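Every protein chain except one is present and positioned as in the full complex.
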Amino acid sequence: MAVNPRQATTLQPQTAAPPLAETAGAPIRQSSLWRDAYRRYLRNKGAVASAVVFLIIVLYCLFIPGFWFIPGIWTTLFDIDPNQVNFAEARLPPSFEHPFGTDQFGRDLFTRVAKGGQVSIGIGFAATIAILLIGVTYGSISGFVGGTLDNAMMRFLDALYGLPYLPFAILALAIIGTVNFWTMVLALTIASWFTAARIVRGQVISLKENDYVRAAHAVGARWHRVLTRHLLPNTLGVLIIATFLELPAVVLGEAFLSFIGLGINPPDPSWGSLASEARQGYRTHPLDLWIPCLFIAALVLCANFIADGLRDALDPRTRET
Amino acid sequence: MAAFIIRRIFWTIPVILLVIFMIFMMMRQIEGNPFRRTERAVPPQVQANLERKFNLDKPVYMQYLLYVKGVFTLDLGPSLILRDRTVTDIVKEHFPRSLKLGLLAFIWAVLFGIPAGVIAALRPNSIYDYMLMFFSSIGFALPSFFIATLFIYYFALKVNAFPTNGWPLGFWDVDSRVVLPSLALGLFPMAYFARLVRGTMLETMQQDYVRTARAKGLRWRSIVTRHVFRNSLIPVVTATAPLFGLIITGTFVIEVIFSIPGIGRYFVSSVSNRDYSVVMGITVLTSLIVIILNLFVDIAYGFLDPRTRTSRT
Partner (left out) sequence: MQRNRWLLLVMALVAVLSLAAVGCGGDDDDDDAAADETGATDTSAQEPAAEQTLRIAWGAEPPSLDPGKATDTTSANVISALMDPLVKLNPDTLEPEPSLAESWTEEGPIVTFKLREDATWTNGDPVTAQDFVYSWKRTLSPELAADYAYQLYGVKGAAEYNGCEADCDALADEVGVTAVDDYTLQVELTSEQPWFLGQVSHHSFLPVHQATVEQFGDNWTDPENIVTNGAFMLESWDHEASINMVKNPDWRDADSVSLERIDGSIIVDGITRVQAFEAGEVDALDGAGLPPEEIERLKSEPYYEQYPALGTYYYGFNTANIGEEQRKAMSLAINRKIITDEIDRTGRSQATGMTPEGVKGFEVINPNSPWLPAEGDMTQAQELMSQAADAKTNINLFHNDSPGHKEIAVAVQSMWSELGIETTIKAQEWAQYLEFLGPPPNKAVDVYRLGWIYDFPDAINGLELFTCDSGNNNTNWCNEEYDALVEEARATVEDEARYEIYRQLEGIMFDEAGEVPFSPIMWYTYPNLEQDSIRDTFFINPLDQIDFTKVVVQGG
């Protein structure tokens, strides 16, 4: 295995216990890029806090209303259906059973926001992963093949960099006709992949030029070995960071589309549709508007801080203060 | 240098054609009859007449070529729905308003975002830094319709400091109605610029050559202005094009909330109305703007960063 320059500059942690007879001759516990990054990440309190908050939000969204075959905590505890209309319970103030109160149809907001989070975050992740997959494929082909094909593909992307995604997303949705979870993912992916692909392609290119790759070639490694053993693991870091950077954009994009009216069909909630509906009554019920928006903001902020933290953790050079 | 510029311009043309083609094909896929306005069905020969009038009866590639020709002669065809007005008229009338909104938002972003970022970078971990990062986080993370609603509520209703809606129509007219919308739209790019500038400046300040300059004894101020700031501008300039594209399309939400008669609002209703011409016209227009901005950015890059001039083919 070729020497990874990053490994060369990091410290090797020592195992505390003295080597016992049985373990004499056992290899010293090696540090890897990931372990180091993990450790470095943990030292960044802000990033850790963000990760914790992010995790809490995700857990809240998953387990309060339940998903797939897993029943929700709140829904089973109080026998609540987030889509059930019940006018007798409309507009209740926050209580133990309804921490966020109920909306004008008598539906519990606590579970609805959680369910909405499933949709919004779900769309966010799905679209982000799709975008990155396309980007990786594009970048790998382009970067690896090089030459005129790379040139043409690069020109194409360069020029399309920053094309406004909203019109394309709207057009895509209009073409598809219906609006549901997967069509939103598709539309947002179609609209945003140029920008992401360009970034990923840039990464692949720069990694390709790296010395260790040349060394691997020189040693005689075949291209697929180089790809899987060297390029992709290193790109992985960048990809993870890109995920957390792209996620907020997609979540905000979904909120925008819902505001325009191209959101998920009722009664299924998403943060964007909850916020845009709540705006109609914000003069008398501001809480209904604040809550989904704050959740969106929290998600965006956490994702950004996590990305910053990851970037710092994975690339030690920028950390030297 | 001239060769570089010419080459870049040359490459832009096929891209423009390709973008128009993509949009054209996308538009064709949308179902629905654009000539249907009320409950009554359109009589078949009226339908045929209208289709003939708008070239919809010709084969697809012909329509595409006619359209491309139209784009370059600034004739974007007639609106299919508002039969009294052409797309060019609509765009000429409404686009400048969105453009003004976008430009004002951009000016806010540049005027406040960049200096804020610079100050934060020069005084890291100080109270300025915290405040800045805090406010920029808000502007960055909250959806713009939320910010806009809050602005109206606090600054126009509770405190009658600004009007709740409306927009001065002449391009150079400015009155109190422009403040809240442009600020609401500009908050996101402002935050984005602030964070970007702060980040790149901090990164630049850690570079070896800055250390060398300090070691050499140069004054900190001149180091900042001549080296740090200038080099930090590069990512900022790169971000300008997509950011501006984002602003222009983000005007939609602001236009609805503040009742601004711009092109964004028109765009979405045109999609639903199947007004092919208007939708294509607007999408092509915004795409062209971004592409041309990219071109300028690339050329500006050539001036700012000498390395790019020679390495690019």
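A and B are the chain letters, set down in written order, and residue numbers restart from 1 in every chain.
As a working rule, contacts are C-beta pairs under 8 Å (C-beta built on N, C-alpha and C of every residue); 3 or more make two chains touch, one makes a residue touch a chain.
No experiment lies behind these values; they were computed from the predicted model shown.
J.: Out of B:Phe10, B:Tyr61 or B:Phe134, which residue would touch the omitted chain in the full complex?
T.: Going through B:Phe10, B:Tyr61 or B:Phe134 one by one, B:Phe134 is the residue touching the chain not shown.
J.: Tell me which residue among A:Gln104, A:Thr183 or A:Asn210 touches the hidden chain in the full complex.
T.: Only one of A:Gln104, A:Thr183 or A:Asn210 touches the chain omitted from view, namely A:Gln104.
J.: Can you list, in ascending order, the chain A residues touching the missing chain?
T.: 43-50, 53, 83-85, 87, 90, 104-105, 178, 261, 265-267, 279-287, 290, 294, 297-298, 301, 305, 321
J.: If you put the missing chain back, which residues of chain B would it touch?
T.: 32-34, 36-43, 45-46, 81-84, 90, 93-94, 125, 129-130, 133-134, 137-138, 149-150, 152-153, 156-158, 160, 163-167, 169, 256-259, 261, 265-266, 269, 272-274
By our rule, only the chains that are shown with their structure count from here on.
J.: How far is the middle of chain A from the middle of chain B, if each middle is the mean of its Cα atoms, in Å?
T.: 25
J.: Going by the contact rule at the top, pick out the chain B residues touching chain A in the complex.
T.: Of all residues in chain B, those touching chain A are 11-12, 15, 18-19, 23, 26-27, 29-31, 137-138, 140-146, 149, 153, 203, 206, 241-243, 245-246, 248-250, 252-253, 267-268, 271-272, 279, 282-283, 286-287, 290-291, 293-294, 298, 313.
J.: Residue numbers of chain A touching chain B in their complex, please.
T.: Residue positions touching the partner: 151, 155-156, 158-168, 170-172, 174-175, 177, 195, 248, 252, 255-256, 259-261, 272, 275-276, 279, 282-283, 289, 293, 296-298, 300-301, 304, 318, 320-321.
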